[in-house]
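Questions regarding the structure given below will be posed in turn.
One chain of protein is taken out of this complex; the other chains stay put.
All chains are identified by letter, namely A, B and C, in their written order; residue positions are counted from 1 within each chain.
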Amino acid sequence: MLTSVQEILKQLVPIYPEFVLIAFALSVLVVDMFLNGRYTHLLGWYSLIGIVIAASMTIILGGVQGAFFSGTVLLDPFSQFFKLVFYLACGLGILIAMKYLDIEDIHRGEYYALMLFATAGMMLMASAGDLITIYLGLELMALSIYVLAGFMRKDSRSNEAGIKYLLLGAFSSGIMLYGMSLLYGLAGTTNLDGILAFLRTADLKNPVLFLSMVMLMVSFGFKVAAVPFHMWVPDVYEGAPTSVTAFMSAGPKVAGFAVLLRVFTHTLDPLHADISLLLSGLAVLTMAVGNVMALSQTNIKRMLAYSSIAHAGYALVGVAAGGQEGAASVMLYVLIYAVMNMGAFGVVIMLRKAGMRGEEISDFAGLGKTNKTAAFLMLIFLFSLTGIPPMAGFVGKFYIFKSAVQAGMIWLAIVGVLFSAISAYFYLRVIMLMYMYDPKEEFGLVQSPALALALAISVTAVIVIGVYPTPVLEFARASVAGLL
Amino acid sequence: MLKYILIPLLPFFGFLIAGLFGKYLKERAATVAVGGVLGAFVFAVSAFIDVANGTIIDENFYSWILIGNLSVNVGFQIDQLTAVMLMVVTFLSTLIHIYSIGYMHGDKGFSRFFAYLELFTFFMLVLVMGNNFLVMFVGWEGVGLCSYLLIGFWYEKKSAADAGVKAFVTNRVGDFGFVLGMMLIFTTFGTLDFTDVFAQATPQLAAQNIDLLGIEVGIVTLICLLLFVGATGKSAQIPLYVWLPDAMEGPTPVSALIHAATMVTAGVFMVARCAPLFSLSHTAMNVVAVTGAVTALFAATIGLVQNDIKRVIAYSTISQLGYMFLGLGVGAFSAGIFHLTTHAFFKGLLFLASGSVIHALSGEQDMRKMGSLRRKIKITYAVFLIGSLALAGIFPFAGFFSKDEILWSVYNAGSLGRSLWMVGLTGAFMTAFYSFRLIYLTFFGKSRMDHDVEHHVHESPPVMTVPLMILAFFSITIGFIGMPLIPHANLFANFLAPVFPHVQHGGTDHGLEIGLMIFSVLVAATGIVMAYVWYVRDTRIPDKLAEKFSGVYTLLLNKYRVDELYNYLFVDGLVHKLAGVLHRIGDVKIVDGAVNGVARLIGQASERGRKMQTGFVQEYAFIMGLGLVVLIGMYYVVK
Amino acid sequence: MINQIVFLYFAAVIVLSAVLTITRRNPVHSVLFMLLLFFHIAGVFVLLNAEFLAAVQLIVYAGAILILYLFVVMLLNVDRESKSDRANRFWPWIVAFGLVIFAEIGLLVARGSFPLEGGQIMNKTGIKELGIDLYTKYLVPFEIASVILLVGLVGAVMLAKKKND
Partner (left out) sequence: MIPLSWYVLLSAALFTIGVVGVLTRRNVFIILMSIELMLNAANINLVAFSHYLQNLTGQIFVIFVITVAAAEAAVALALIILLARNRGTVYVDEFNIMKG
């Protein structure tokens, strides 16, 4: 009996990190019942311990590569890279949430459990070796996020965000499933390597193949917020609790890119010419809409939503460029993006306190005078989002556009740089407000050790990666090796 | 090695101290700041001597971005060109720091001002010292940022804040070219290091073409043109010059340091740095030369009728930068850099002196409300006169040597050169005219000052006048390091010779050269005399003329209505309704002119887009479905 | 031949009841037509030798999910449906748009081919194989599915419960 348990545990080694996260999530749910609403923030720190343990397991498993569980789960440097990004996003998401949940009066243990479930889902997406695993990982993530988006039960904006995200998410899942079913019908298998093997010998002109590829593109495009599948983003980002928005803008989007890269640059690689054409079209649209629409926003969360759309556009340029360099540039970009965006949301969350929503851009007026540190951090994050050297955002963009030029898509790089020039307007507006206007009224900012830690981590990452990106860049390049 | 690193680091430390502890240091922040730049200057001199003795420094500290076997390093390079720039930047920066102690005395943002100024100096030094394009770009972006902060320094003034944004955004357009050029260099050469790139810049490479949306373009030409787009933004050339006149909203020392002596010359420096690339492409060189010449003339004509003392000098800066590009464009790289150097001195002098005038008049900048100041502020008048003579190009002032070296090279550059020479000479005439119009309006004639203002007129304190006198001294003498005619007497060109192997030497006909020199001095003198007649002897002439040619006059006064033209092209031509979207979207109005035009267009698109975002889930789903249908439909396009 | 007739019957009812589902004014009626639809889909599954799935379709889909819908519809008892519009004002356009989608998918499928089409028809019922596959090959997805159900449970309870906290 004992040996068989050991046997089973041994077989589970490749999914230990996911296993740990789910176990922690379950225990959070159980413990929460006994805590009776007190000391809930301890559950946050407890969840962080879970993340750290899972992260160290992922690192230990770094040497293990290959397909497990009949090919449904893959362990490779590619998935490990993304898992580390997810840990980062989830950890930062939990840190910035703790105080905020108190203020919103929604501090319940389920929050942390759902964050962990969502993270486990994202990790499964990244290491999926089978369409079924992709689908299930995606749904696990999405379902948790639907609930998180509607987490403020008494706030009808939050409810609305939840239902909007759910309806559109389910709609896009329906499209994805249809595409997956066609792909299965063609290839006779749902295994990604199997599909690749099939495509190597198949007639690539088969319209059904194109149809299924497009349907997958639509639903993955939905997850990464590519135009025209982006419409949910501003509304959901605005309505969801800010800490959830921060997590959403980093986690699920990055997970979407993990799947996008896995499926489009690995599995469907024989179709690269078509994919590249369609994706570059989507990338241009995405950059255009994201950057232009961000200009006229008055709500900071909506502005950051459009900015996150725009950033998805830059990353799509890298996917369209394809190849080792393209994929590596996307990976580096999403990492940097996740960190700087979480940081920006971390500052936004500081403005929220009882009696003041702190979501209007005009609320930032005079922040440079009332709270120098917060304003300066925001300045760094916004400069990084604009792509001004030596912040990390510049390195990310540089590498993306470089890989596009290298892949012979100079026009795409030109368009990208042009739109990134436009983006200076709306990031600058916030900076102007912070430094060049007087505060409307005296207000203190909400501070907490957890939030401070989150901001310290992200600002350090933004500056260090900006000044010395080589290790991270090498890491991304090494991680892409298993993909192609 | 350490002493070279200290050149940029000292100002950076100055920035940190003044920035972090400004609250406690109060006006002592200035001491720290001046100490920082002065230290940098001392080390720069030492570096200059090393270079003069033949030590070229090119050192990498660490690899910044490492992509496979390609790497971009953070490293510094000090060669002859950098050494010259280091001297100019640190010397002027020191003087202007000292001057600012007097000028900014009592301002509530005193320590903040010095912190920004130090940060600017740091980035400017990074810009000139970088040994590859990316480090240069870091400095490039950095100086842009500081310029934005300093223009908007008095942000309570709305126009100042707007001007800051305009400068930043216009520069982003230029940076767009720079980034693309850099990317193309990276993919073409596989490196961004100046030495490696230039080593590979061979005529064979110049023959290679690249397909750009169906048009075959020489790859080197494309790179150079993209870089030049960057240069036009930073150095205020047509069509991206619009930000510089507005930038005069900043404190005057800022105008002197950033918008005359250093930052605006970054574009010239960059083109000169890339001389080995540019000299491979005739097209690019011609574009540079023509842009420079046209800007030189164009800005000069606007300068003829402006009434704001600083704006006249601003337009003259644009015009002089045009001359530098004209020189570079005909291959006279060292002449261009020479003009950059002399210009830094006399234009810095003019700005600081105008600051002294404004200071004396309690903030008045309109020349129509000045006059007869020469007896009241004697030192300022004297140095202003020296600066103007240098600007007008009268022998033996500094401007004469550099401008004539450029014009002589232009004259010898084929048939295109001859016509550009004519343009340049016309510009020189106008330069002389408007710079003395300024002198006469300000210092001669009857006083048109308000009574209160007149009562308070006073000479500036020594902390301001001493830097002025030092600059005046150099404005007279610095030209002699570039003596023409006598063999080997052009020390400046000899010094820079190793950096510019492709220098096109002027003709050898000394007789002709002397003739042309005398001719151009005469032309300048005519301008001065004409200004004298119009503005001192018979002051009715300008008004009469303005009346008679009111169309031309208004056109010039309104700066050719370029701002309006940009508005028309980008807004009216494309969109019917002119709604002030940006007014509505927040209380931040983004400047007039070109920037506003594009911004408004985009802003309108943005507003329309907002209306499409109706909040109805089904609309969102429908747009997704539409995307699906279009993407499926693409099958018939691709197959 | 008989198979084809049976299929056509199923197909016709499926399409018809689907159309009725999305057009009925009263959501309760929609649910009932959906029930009819699920029965016929189960019939199609039987036709495809997937008896187990047919059973699952009836037990889980019809028996659980639809009943849940019915519960909530009746719980909320929103009877405004009888007065206000059932569809948004763009519906004629969207029906046309739907025809475009159908035409596109149909055309592409008609022009394309499924490489393995015409293979042997599976004779095994496959329940045993299904079970073995589910617990060996697809173990991890199976476990994820259980977590998904848990998240659904936790989420639904957490959101919908009335607790005075």
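Here is the rule we use: a contact is a pair of C-beta atoms (placed from the backbone, for glycine too) under 8 Å apart; a residue touches a chain by one contact, two chains touch by 3 or more.
Only a predicted model underlies this, so the values are computations on that prediction, with no experimental measurement involved.
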Touch partners of the unshown chain, restricted to the chains that are shown, please. A, B, C
Out of A:Gly50, A:Gly221 or A:Gly239, which is the one that touches the chain we can't see? A:Gly239
Contact footprint on chain C, counting only the chain that is left out: 3-4, 7, 11, 14-15, 18-19, 21-22, 24, 27, 30-31, 34, 37-38, 41, 44-45, 47-50, 52-53, 56-57, 60-61, 64-65, 68-69, 72-73, 75-76, 78, 80-81, 84-88, 90-91, 94-95, 97-99, 101-102, 105-106, 109-110, 114, 116-122, 126, 129-130, 133-134, 138, 141, 145, 148-149, 151-153, 155-160
Interface with the undisplayed chain - residues on chain A: 131-132, 135-136, 139, 143, 146-147, 150, 153-154, 156-157, 159-164, 166-167, 170-171, 173-175, 177-178, 180-182, 184-185, 188-190, 234-235, 238-239, 297, 302
At which residues does chain B meet the chain that is not included here? 610-611, 613-618, 621-622, 625
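Here is the rule we use: only the chains that are shown with their structure count from here on.
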Measuring from CA centroids, which chain ends up nearest the centre of the complete protein set? A
Max Cα-centre separation from chain B goes to chain C
Chain B and chain C, separation of their C-alpha mean positions in angstrom: 68
What is the distance in Å between the mean C-alpha positions of chain A and chain C? 31
Chain B residues counted as touching two or more neighbouring chains: 626, 628, 632, 635
Residues touching two or more other chains, restricted to chain C: which are they? 105, 108
Chain A partner, complex, touching residues on chain C are 105, 107-109, 111-116, 136-141, 144-145, 147-148, 151-152, 154-155, 158-159, 165
Footprint of chain C on chain A - complex, ascending: 15, 22, 29, 37, 69-70, 72-73, 108, 110, 113-114, 117, 120-121, 124, 130, 132-133, 136-137, 139-140, 143-144, 146-147, 150, 153, 162, 185-186, 188, 202-203, 206-211
Would you mind writing out the residues of chain B in touch with chain C in their complex? 616, 618, 622, 625-626, 628-629, 632-633, 635
